[in-house]
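A short worksheet on the structure shown next.
For this depiction, one protein chain was excluded, whereas all remaining protein chains were kept in their positions.
Going in written order, the chains are labelled A and B, and every chain counts its residues from 1.
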Amino acid sequence: MISKVRPHPTQNESLLFETSSPGKAGYQLPKLDVPPVDARDALGAQNVRQEIPDFPEVSEVDVIRHFTRLSTWNYAIDLGLYPLGSCTMKYNPRVNEAVARTEGLMWIHPYQPDALSQGAFAILAELERALAEITGMDAVTLQPAAGAHGELTGILLVRAALEAQGNARKKVIVPDSAHGTNPASVRMAGYEVVNVASNDRGMLDVEALVRTVDEDIAAIMITNPNTLGVFEEHIAEVARILHSKGALVYMDGANMNALAGISRPGDYGVDLMHLNLHKTFSTPHGGGGPGSGPVAVKKPLEPFLPLPRLQHAPSGWSWNYDRPQSIGRVRAFYGNFGVLVRALAYIMAHGGDGLNRATLDALLNANYLRKLLESHYEIAYHAPSMHECVFRHASNGAIAKRLIDYGFHPYTVSFPLIVHGAMMIEPTETESKQELDLFADALVSIAQEVKENPELVSTAPHSTRTTKVDEVAAARKPILKWTR
Amino acid sequence: MDPENLRYTKEHEWVRVEGDVGIIGITSHAQSELGDIVYVDLPKPGTVIQQGKTIGSVESVKAVSDIYTPVSGEVVEVNGLLTESPETLNKDPYGTGWLVKIKLSDPGEPAKLLTAAEYQAFVGTETS
Partner (left out) sequence: MLDTIGASTLEDLYSHLPEDVCFHGALNIPAGKSEYEIVDYFRARGLENANSHANFLGAGVYHHYRPVLVDAVVSRGEFLTSYTPYQAEISQGTLTAIFEFQTMICQLTGMDVANASMYDGSTAVPEAAMMAMRITGRDGIAVARTVHPEYREVLGTYTRHQSTLVTEFEYDPESGQVDLESLEQALNETTAAVIIQSPNFFGVVENAKQVAEIAHAKGALLVFVFTEAVSLGLLEPPRDADIVAGELQSFAIAPSYGGPFAGIIACKEKYVRQLPGRLVGETKDANGNRAFCLTLATREQHIRREKATSNICTNQALIALMATVFMALYGKQGLRELAEQNLAKAHYLGERLWRRFNGPYFNEFVAATGVQSPDEINRRLLGFQIVGGLPLDRFYPELRNSVLLCCTEMASRADMDAVAEAFGA
């Protein structure tokens, strides 16, 4: 019973290079109002290129049709539930897109005089304040471009703070349930990764932790709620343990959408954390980015924040570069400003109460789905769920593909790594009961199919323009660009 | 099944001794756990290595597994076939899917490794 199949009228769209024909073009330039310059004279003949081989030659209509057709081959939140665990695929309000395109915000140059950018400063300051309030922290940098970039920034802050005390130490603890960016960021910041195992409730094993923490440990990176959707109950105690050894607590706040308004990490010992504005604060994922990963810190870490910092004087806002203890720049300019604008618009639309309510709805939707599915799939850990839940099934990959035939995007497959056959489901707060019921029905029906018609499931999807894609062939003989 | 004339490690490598050279590969169990192998990273001939150290890795689409050498010595040959056809490792892990040949610096090492029966018993406990 396939209920949401869409036909695709555009089966045979070619690549731009294949539709190209000499002389076609989709651009218009004004007539040059200055004398033309001979490139070979101005630049030297050796510096001037021949024409770009095989670069597209297509018309404006070709371009809009091409990309519109391609777009119909994508699934998207705008088409339905997108329950990727850990990714927080919530509705992306269109007002955010509209305000980010405000003329005076979109066309401002980062090096124009500060006096001409006061509106931008006001937005940044307002967002910093709101994020500090939501996290219970004292200061925020908006510079990091994504979660992983925030992690790197955060661990560099840890290093700078410890170095200032005389010893940067050598290692950072990362639980085995952590996202892959955590250990990778630790390494980029020059630390060794110490993995610790979770206990049988899917939480940090406090006893194991006590044994691990010594004078070499600089920090722990703890995701909360963790990647199983479980709140780390002992986080306050973990913080005490780390602090007693002079180490810091970094929280991966990618899952802050489970906490906003009900729990503030800054209130119980977390020293610093990052947020994913492209998750919790609804900025669109755009097929993989852009994002924004602000880092919020407690007071003692503030001097180390990346350059530059906002500063206010009676004459107005400006950038402060005079911060000798700073870790330096983590990127050019001041952050993914356009994304920051969208996030502030989201916060303004919700207000404090609304953020709280969104969190509760996220918990409601996740727990509702968990209940509907619990009798059909094995839950990985019995601890209560926050904003997402993780089941396990030996055929998790095939079931995911079969979900596509029912009109849904799959859940996150095989993550976290500590759950064999993980099916990680995060509905987010913006889904209706109707959509959740449809999704649960689909999964229940597939559970039956796995038993009665495994072939149907293992060869899915059957309803898409593109059937199962051969990823093995792609990796064995990589073809990474079009050639004639 | 795992051939009797080879010696095995708990990291799922095997070694076959021919004169003063050890031919090294990964076990059938290892290749089947990894699934379709898409890439094999091997050391350069001439590399001198110690038993138990990584000499490369094998990759499937979604996993990477380090290869630890079961014997010490100098790499004298690597299996060029695997660059072109990594799937050979899936098809014939004990034959044409060998990885490297190492000139043994301690000919006593292989005898201390697991026998086929011991390896099978180990795999049995690991998966149960």
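Here is the rule we go by: a residue touches a chain if its C-beta (ideal position, glycine included) is under 8 Å from a C-beta of that chain, and two chains touch if they have at least 3 such contacts.
These figures come from a predicted structure and were not determined experimentally.
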Option from A:T181, A:N396 or A:T428 whose C-beta touches the chain left out: A:T181
Interface with the unshown chain - residue positions in chain B: 39, 41, 59, 61-64
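Keep this in mind: only the chains that are shown with their structure count from here on.
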Euclidean distance of C-alpha centroids - chain A vs chain B, Å: 39
Contact footprint of chain A on chain B as seen in their complex: 36, 38-39, 59-62, 86-87
Interface residues, chain A side, partner chain B - complex: 414, 471-472, 475-476
